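Reading through the structure tokens given below for one structure.
Apart from one protein chain that is not included, each protein chain of the complex appears where it belongs.
Note that the chains are named A, B, C and D in the order they appear, and that numbering of residues resets to 1 at the start of each chain.
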Amino acid sequence: QTTVTIATVNNGDMVVMQRLSSRFEQQNPNIRLRWVVLEENVLRQRVTTDIATRAGQFDILTIGNYEVPIWAKQGWLAAFDNLPAGYDAEDILPTVRTGISHEGKLYALPFYAESAMTYYRTDLLQRAGISMPERPTYAQIREIAEKITDKNNQVYGLCLRGKPGWGENMGFVTPLVTAFGGQWFDSQWRTKIDTPEWRRAIAWYSDALRQFGPPGATSNGFNENLALYAGGRCGIWVDATVAAGLLFDPKQSQVADRVGFAPMPTGDFAGGPTWLWSWNLAIPATSKQQEAARAFATWATSKEYIQLVAQENGWVAVPPGTRRSTYDNPEYQKAAPFASFVLRAITEANPTASTREPRPYTGAQFVGIPEFQGIGTQVGQTIASTLTGTGVEQALRGAQSATERAMRQAGYPK
Amino acid sequence: MSTTVAPPLGALPGQADAPERRRPVAFFLLSPSVAVLLLWMAVPLALTLWFSFQRYNLLDPTVGGFAGLDNYEFLVTDPDFWAALANTLVLVGSVLAITVVGGTLLAVLFDREFPGRNIARLLAVAPFFVMPTVAALVWKNLMMHPSYGVLGSVARGLGLEPVDWFADYPMASVIVIVAWQWLPFALLILLTAIQSLDSEQKEAARMDGAGPVAQFFFITLPHLGRAISVVVMIETIFLLTVFAEIFVTTSGGPGNATTNLAFLIYARALLQFDVGGGSAGGVVAIVLANVVAFFLVRTIARRLEV
Amino acid sequence: MATLTLRNVRKSFGGFEAIKGIDLDVADREFVVFVGPSGCGKSTLLRMIAGLEEITDGELAIDGKRVNETGPADRGLAMVFQSYALYPHMTVRQNMGFALRMAGVPRAERDRKVAEAARILQLETYLDRRPKELSGGQRQRVAIGRAIVRNPKVFLFDEPLSNLDAALRGQMRVELTKLHEDLNATMVYVTHDQVEAMTLADKIVVLQAGRVEQVGSPLELYHHPANLFVAGFIGSPRMNLLPATVAEANGAGLALELEPGGPRITVPSQGGAAAAGQQVTLGIRPEALRPAADGPLYGEVRLVERLGGLTLLHVALAGGKAVVVQIEGSDPTRAHQPVRLAADGAACHVFDAGGRALPAPERHPLAA
Amino acid sequence: MATLTLRNVRKSFGGFEAIKGIDLDVADREFVVFVGPSGCGKSTLLRMIAGLEEITDGELAIDGKRVNETGPADRGLAMVFQSYALYPHMTVRQNMGFALRMAGVPRAERDRKVAEAARILQLETYLDRRPKELSGGQRQRVAIGRAIVRNPKVFLFDEPLSNLDAALRGQMRVELTKLHEDLNATMVYVTHDQVEAMTLADKIVVLQAGRVEQVGSPLELYHHPANLFVAGFIGSPRMNLLPATVAEANGAGLALELEPGGPRITVPSQGGAAAAGQQVTLGIRPEALRPAADGPLYGEVRLVERLGGLTLLHVALAGGKAVVVQIEGSDPTRAHQPVRLAADGAACHVFDAGGRALPAPERHPLAA
């Protein structure tokens, strides 16, 4: 009997996985699963400490496509080669696969994946007598938000991530800046934050969110905004595609029948990298239960698992964004009106595309270097402070110098 | 670990000037605690010191080697560092002020006889038993949340715009939460102390013409001196290292508005995984702790007649 | 000028009546001592006078003015507590000046009054110390000083010396007497120490169970106790109390027999106070007994206590009762020696079966 | 059989020498009392005997066997503390039985011994109470009981009665004397109360500043104090000490003048003890003074303390000195009255300029 310890995040899809994992244990009576379910920040900190000190407490880690290549490069993760034929690795969407591969080898299996898009409330726009353009720009988003804001009834035109964190507000701000033509670093790793592009982007962000956003925006991350939107408090929300499944699920959303969607808004610079995020199951190289861990990881990311979730919770609730077969499934298409939209967003997502100026790093809503966790979070704090009255210029100057310091400390350019 | 308060080398038998037969026993009894504490402090401290002079990032094992004073330089030139120091002092100072003043007033109140006093007292001390994480979560989500929180509803009920606490008054919000948890502790201790006040002293003051207010300031308050010292000392110990409340609510922000030293070190060590920088922060915190220990504990210890 | 008048004063704690109706007049400049066994209500009575305890019923007047409803600070009294109740965080100066400060007396005057009190009490050199840096006697003096500075009409003391050791107590007793003379103030003093009561009081009030047993000057109580309780309570060593039978009663006095047919002791008494055959109690003060070869009492010395200037013989009488004999000087009697004792009949007391003293034919000259 | 021998015993606390070399023999069954002013080293000496304080130098022997290095429990002593030091969490029975329990005495025997001690001390009915449910006197008895059950060779007492009130102290004093007789044990007793010392001791040791001033029976010390210190210390009220000049010295005695040319007091003295013109101190016990119309001393009564059986007159002499006069019974003298006093010359003491007593021609009959 082997015991597999799984560290995972307390997101809804993972919670479902935990619940359904008893099936796996029935099928594999000699494997016992032990769950460590933690909030995202705590999880990341725990898992990173553990793997970096090679303490080997976990057999399966739930990590993002930000960590996978970095950790794989350090040799901390076990590669997934020789996957069973039934697993059909080819079915995994290629962009997702690329994101979690290093030197051609897969180092994690994707549990779900997402890009970003714009959600809006069809009823509100209708009442205001406007409609959402096919490919909205940030300027248009702002105009619409203004028209549908009704603070007296606690309806706020625009919800965006405001909670500081590299995976929270910076997840939105980084693509926003890209769309305004900015970037984090130039090809010599010089910090490019205190620039007109950033200034315009942040000015838009802070101005729009302060005027039309809900109160307490600095506490709102993805989950908080989801709750707000599902509760009917948001007019427009730009965020991850994964929310679609939840927003269209009447069990979890009060506005399931009034959700409209559009692509991520654009700015003056079209093109550039696009948002791609996946939560993946990876196995640390130090794990002593490689085989059992592998068995579970493949099970939880398999087509069968998706079928199982569909059976249990309905198709709209299956983990999205990973397998073409899901999107090919007519039942899924029927349950999820956004399916093809999302599929296109993900398959077209290109985190490695260039910003307006060339850049030495990859990632659309993050910078694919280990230091980004710290830098992103620190800059995120500064950006958040613009929502509470700090001037944009001042904030960016602070962010610029802090980032320069951190990069110098970390020894860039390498 | 203390650099200013000399660690004891132990009272070795024969070394003290009155060699008593029982000394060895005393030494034998004390040494385990001193030894484990020394170990507990010394081993990590040695490692921390060592790391603080290393380039050591958990996420990047490729860089390494001796860093000299780089980590320290990096720390003290960080504007956040000084802000964190200031925030630490503000947090500790404000919570101490609130809990001591509030605790004293509440102690006086709960010293009076009124119907259901015992139950009311139980309710009042309850927050002390709540774990900091839960306290922070409850305040953040159920109390101070601008949309769903009770405070927001109250504000709306009064026709006011709900306050976005963690954005507009981040430090004050953290202070409220921490003070909420420690106020009952102060109340518990001070109430105990107030009840030990000799009733003849109060009567003497009455004979001397002191009204209730004068009695409070001239008799009760000085009597509480010792207990207040205890409260200040114990609370300082815990407040210097407040972490969970900040982590759960503001994560040190917005900007660096609520980053205290503990959180700054956390950010270095566990967000950036910069063990070298974090360790340098740890060493600074150790020095700071000793400065505080020196000034605060010494003055207090005198009053406690240690 | 300060007189105290208590009229049918009562105090109940819930259902329990601690003070059961007391009438008392304290004259100006009088030194009145309350004595009585523990729990008899001495402190309660004093605290009612002080205003620290509400008066359940009856009237308390100071200088003829009813003060039942006046607060403690406004009655013009000062109190010295058994525990001294000094303010531990204040210096001697601050302790003594506190009442004046509360009364809004300007600093200069306050200092003057404190200095004056300190001079009287010889506390000048300790003015800047805190209570815990003082000896017991000094603390006691500070407590008194705190009372003095207020220049009160009446001083109240609740067992102020009971925390001091014997020698210091003796010394403080003398100082209190002097103080009373110097200050010319009315004083009410609670104690359960007879020596204090005897030496300090102009008038002793003996309390028992919330009632007054007897009021009178010390020697009046000593020489003419109204009843057994007072007789036993006043005087140290205690009065010897022996059950006896009246063998013969005539105009000249009573002849008492301790045992039927035993030796007789003749006590002068007012005619008709008792009849032959009546059961009485004979009270003889230790100093009224003396060894005498022809004495009527016979017994064995059990214990000799030689105090130097005094000798106390503890004698077990033949009938089984024990008596104490006080002899001046160093007496040669040794323990286990048989002894005969004679009593000074004129100094004997006789109590009837109800414990009431039979009237003595003459008053003691000092017990006016 | 239990004797104690101290040979040149010393104790230093750091640099401070608390006991400066003491030689003392305590005979079997003797009741020895240490007296002396506060801080003179009484407790320290007792605690050294007990083994609670290490002996810096010198030798302590019990029954002739050196015990300097023996632990307190193994010296066969028992100690009664001033604060009683009862174990508050144990019943009286457990308190008394604790030492036996520590010694591994079986339960039945323990119970027997405790019952026996309780009987002696009349504590039978309190055996299952805890100390805080007892009165002061009862606690004191338990503390003694705890000592008794161990059947020690020597009992040590450190001011065991100082926390009791006067009446109880008197009573316990008597009980201790009886106990000493009943148990036939050696006892060492510390007090600073002269009455206790006088009444309890077979032998009093007067200590001052870590040294022995005089050792002797109570009446020896009372009637023949070796020096001014002992004279002033022993006896209550204190001996009156007056500076005087030898006006005339002859075989019959000394004629002393309190003031040059003033009245003379004649004191019998051994010839040649002092020469005319020498400065001396005259010591007169309060009971050796008496009012007398033709007395040589003249003064004004300042204060009269009437204790009932005794009267104390505080008299300010013309020369400015104050004396206390003890009179038996209730004396009619009143304060502020002028008075002449006579002294019983044979009971007077004379001390030379160095404070040493001049030898008396005859010993007092009781001070063997």
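Please note the rule applied: contacts are C-beta pairs under 8 Å (C-beta built on N, C-alpha and C of every residue); 3 or more make two chains touch, one makes a residue touch a chain.
To be clear about the criterion, contacts and distances are computed from a predicted model.
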item	value
"Carbohydrate ABC transporter permease", "Dihydroxyacetone kinase subunit DhaK", "Acyl-CoA dehydrogenase/oxidase C-terminal domain-containing protein" or "Na+/H+ antiporter subunit C" - which is the UniProt name of the missing chain	"Carbohydrate ABC transporter permease"
From B:63, B:109, B:172 or B:214, residue that would touch the chain that is not displayed	B:109
Selected residue (touches chain absent from view) among B:83, B:96, B:143 or B:232	B:143
Which of D:11, D:42, D:110 or D:146 contacts the chain that the document leaves out	D:146
Among D:77, D:121, D:187 or D:247, residue touching the chain not depicted	D:77
Subunit D residues that touch the omitted chain in the full complex	50-52, 71-74, 77-79, 81-83, 85-89, 98-99, 102-103, 146, 150
Residues of subunit B (touch criterion as defined above) contacting the omitted chain	1-2, 5-11, 16, 20, 22-23, 25-27, 29-30, 32-34, 36-37, 40-41, 43-45, 47-48, 51, 58, 106, 109-110, 112, 114-117, 119-135, 137-139, 141-143, 147-148, 150, 153, 156-157, 180, 183-184, 188-189, 191-193, 195-196, 226-227, 230, 233-234, 236-237, 240-241, 243-244, 248, 261-262, 265-266, 269-270, 275, 278-279, 281-283, 285-286, 289-290, 292-293, 297-298, 301, 304, 306
Hidden partner interface residues of subunit A, rising order	5, 7, 10-12, 15, 18-19, 34-42, 45-46, 49-50, 53-55, 57-58, 154, 221, 223-224, 226-227, 230-231, 246, 252, 254
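Definition applied: only the chains that are shown with their structure count from here on.
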item	value
Cα-centroid distance, subunit B relative to subunit D, in whole angstrom	57
Residue numbers of subunit B (touch at least two other chains)	none
Multi-partner residues of subunit D (at least 2 other chains)	none
Residues of subunit B touching subunit A in the complex	57-61, 63, 70, 74, 77-80, 140, 145-147, 152, 161-162, 164-168, 170, 247, 249, 251-257, 267-268, 270-274, 277
In the complex with subunit D, residue positions of subunit C that touch it	162, 165-167, 170, 173-174, 177-178, 192-195, 198-199, 218-219, 222-223, 234-237, 285-287, 303, 305-310, 312, 314, 326, 328-330, 332, 364-366
Interfacial residue positions of subunit C with respect to subunit B in the complex	47, 50-52, 71-74, 77-79, 81-83, 85-90, 98-99, 102-103, 146, 150
